[in-house]
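Here the complex is missing one protein chain, while the rest keep their positions.
Chains here go by letter, A and B, matching the order in which they are written, and residues are numbered from 1 within each.
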Amino acid sequence: MYVELKNINKNFGNFKASNNVNISIEKGSLSALLGPSGSGKTTILRMIAGLEQPDSGNIFIDGEKVNDIPASKRGIGFVFQNYALFRFMSVYDNIAFGLEVQKKDKKIIKERVMELINLIGLKGLEKRYPHQLSGGQRQRVAFARALAPNPHLLLLDEPFAAIDSKVRQELRIWLKETIKKVGITSIFVTHDQDEAIEVADNIIVTNKGEVEQTGTPLEIYRNPSTLFVSRFIGQSTQFKDYSKLKGFSGKNKSGIAVIRPEFIKISSKDELQQYPNSVENGEVKSAFFRGSHLEVKVQVNDVILTGIRSLEKSTLQVGDKVDVLIYRIFAYGKDGMHIIENELLEYNEAVYI
Amino acid sequence: MKFIKNKQVIPGFGISVGVTLTILSLIVLIPMSSLILSTLNMGAKDFFRVVFDSRILNAYKVSFFCALIAGISNLIFGLIIAWVLVRYDFVGKKFLDSLIELPFALPTAVAGIALTNLYSDKGYIGSLLAPIGIKVSYTVIGITLAMIFVGIPFVVRTVQPVLENLDGQYEEAANVLGASRIKLFFKVILPELKPALLTGFGLSFARAIGEYGSVVFIAGNIPYKTEIAPLLIMGKLEQFDYSGATAVALVMLVFSFLTLLVINVMQSYANKFTKC
Partner (left out) sequence: MKYKSKKKLTFIQKTLILISVLFVFFMLVMPMIVVITKSLSNGLQAYKEAVLDKYTIKALVLTFQATIVALVVNTIFGLFAAWTITKYHFKHKKILTTIIDIPFAVSPIIAGLIFVLTFGRIGWANGITEFLNIKIVFAVPGIVLGTIFVTFPFISREIIPVLNSQGSDQEEAAALMGASVFKIFKNITFPQIKWAFIYGIILCSARAMGEFGAVSVLSGHLRGKTNTLPLHVEILYSEFKFSAAFAVSSILVILSLIMLIIRNIVEYKMKKAED
C-alpha cells in the first residue's frame, strides 16, 4: 500500500473531524474521498499533506512514517480548492516556483515548465497573470504547478468546486486522462458522487468523521455496506418494516430497507405480468420525463417508491393503478447489510419450466 | 441636471446635491481658487524668482529628504508593527494596538514641544546622546524624528487590514511546494502587501512634507540648514510677502497632488491583480 492511515483521530475543539480513520491507497491509483460537507474528507487530505496534524494515529507514505515530516518536505503536490495561484506571478513563475525552491538549474526549469504548459494545453499563455485567465485555465495552472517538482503523490481538494457546470464535464475527463498519462498516485476530495464515480478507480466514502466504505464505484453501488452509503450513492428510497411487502416476510424483520429504482418494475394493469402473485398494488403519484426515461413514483401500501419506466411502454398518469414488482432490497440490520431477493420470484421460477 | 433628477429612484436629489456643492464650494473650492488667482496675478518672472530662491530651494530639499527618510523608516517599522499585531499573540498586544493612533489624536504643537524637550541636551534621550556627540534637536535628525512621529499610523493602519484578510491558502501552497519561510515572505506575502505599503508610504510622506506643528519646534529653523517649506510660507506671511508665500505654497501643493496621483495610479494597477 502506498498511502496508509492507521487509527487517525483529529479534533477541532469539541468537533470530532476524524474518528478512528483507517485508509489504504494503492500506488498509481486515482482515489476519491467522497462525502457530504463536514464529513471529514478534507481534513484527511490535509493531514496526508501535513497541513494538519492528527491528534493520534500514524500516516505512512511509501512505507515511511511521515507524521513528523513537515509539509514542505513530504514531496506532495497539492491542488487547492480555490487554486491559490500566486496572484503577482505569471503563469510561468507560478509553475516554476516549486523547482526554484529546489534550486534547479534555469535551463532545466525552463524545459520542465514548458513541458507542463504543453501538457495542460496553455501554450502561449506563460506570461499571463492569474487575473487574466478563466476559471478552467487557472485550475490547470494549479495542477501544473503541483506537478512541476515531480511529487510522488498528488492531492486535490474539491478541484471542480469553483468551475462552471458546463466546463466541469470536460475538465473532469481531462484531469482523469492527464493523471493517468502522468501515472502519479492521486487522491481527490469531492462531495459530488457523479464526479467520484466518473473519475476515480477507488472511492472512500466518509461521513461524520468516519470511513463508511471503500471500494470501486461499481462495488459501492452494488453492495453499499451501510445505510448511509446506499443513500449517498445512487438513488434510493428507504423504509422500515419491509416484512409488509410480498415476498420479503420472515428472515430479518427488524432493520431498514433500501430500494433502488432498478429493483422495481412498474407495469400497467393490462400489461402481461410474469409473476402475477408476487406483485403489489400501487397507485401512481407522479410521473416525470427525465430525458431518457420516465421517473415514476408509486404508492405501495403506505410507502412511496421510485421506479423507472421505459419510454417504449405506454405512459402512466397520476392516479393510474399499477402492478409493482420488487426484485430485491438492501436490508440493513445490526449485523450489516444483506441483499434480499424476493422469495416469491424464486418460487415462481419453479412453476414455469 | 434636470434629466438626471428625473431618473433617480430615491427622492431628494436636488437638495442633496445643492447642499453638498454649496458647502463644498464655500469651504474648499472658493478658498483654493484664491490661491490660484493670486499666483496668476504674480507674473511669471516674479514667480520663478521666488520659487527658485536658494533659501527656498534649501527648504524644499530639507523637507523632501527628511520626509523621504521618515517615510522609509515608517515603512520598515510600520510593517514590523502591523505584522506583529496581526500574526502574534502577546501580553499587551491590544494596548500596543490602541496606542498607534496617538499621532492622530495628539495636537501637533504638543508633540512638537514634547519631542524638542525629549531630545534636547537636557532631555531624557538627548542627554544620553549628547556625550556620544549626537545632536538631535535643531538638526535635520530632529526634523526627521518628528516626521516619523506624525506618520507612524499611516503604514500600520493600511497594512493591517490587508494582512488580516490575507488568505492562508497562498502560504499553504508555497509551504507544500517546499518554500522556506524567508522565500515565502519575500516572494508570496510581500507582493500582496506592496499596494498597501506604497499607499502607507505615500500618505506618510505627503503628511510629513506638509507638517508644521510638530516639526517647527524641534527644527530650530536655522536658515539654509533646518528650515522646512511650511515654515518659510509662515515667515513670508509674517512679513506680509503674500505673493512669496503663495508661490512657495503652490509648488508644495502641486507636489502633494502629484504624490497622491502617483499613489492612486499604483493602487489601481495593483488592484487589477487581486481580481481573482
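The rule is short, and it goes like this: a residue touches a chain if its C-beta (ideal position, glycine included) is under 8 Å from a C-beta of that chain, and two chains touch if they have at least 3 such contacts.
These numbers were taken from a predicted model, which means no experiment stands behind them.
S.K.: For the full complex, can you list every visible chain touched by the one that's not shown?
M.R.: The chain that is not shown touches these displayed chains: B.
S.K.: Would you mind spotting which of B:Val62, B:Leu75 or B:Leu115 touches the chain that isn't drawn?
M.R.: B:Leu115
S.K.: Residues on chain B that touch the omitted chain in the whole complex?
M.R.: So the residues of chain B touching the unseen chain are 4, 7-13, 15-17, 19-20, 23-24, 27-32, 34-35, 37-38, 77, 80-81, 83-85, 87-88, 90, 92, 96, 98-115, 117-118, 123-125, 145, 148-149, 152, 166-169, 171-172, 206, 209-213, 217, 229-230, 233-234, 237, 242, 245-246, 249, 252-253, 256-257, 260.
We adopt the following convention: only the chains that are shown with their structure count from here on.
S.K.: Which of the residues in chain B come into contact with chain A in the complex?
M.R.: On the chain B side, the touching residues are 167, 169-170, 172-180, 183, 187-188, 191-192, 194, 272-276.
S.K.: Touching residues of chain A toward chain B in the complex: what are they?
M.R.: 49-51, 71-74, 76-78, 80, 82, 84-89, 97-98, 101-102, 129-131, 133, 138, 145-146, 149
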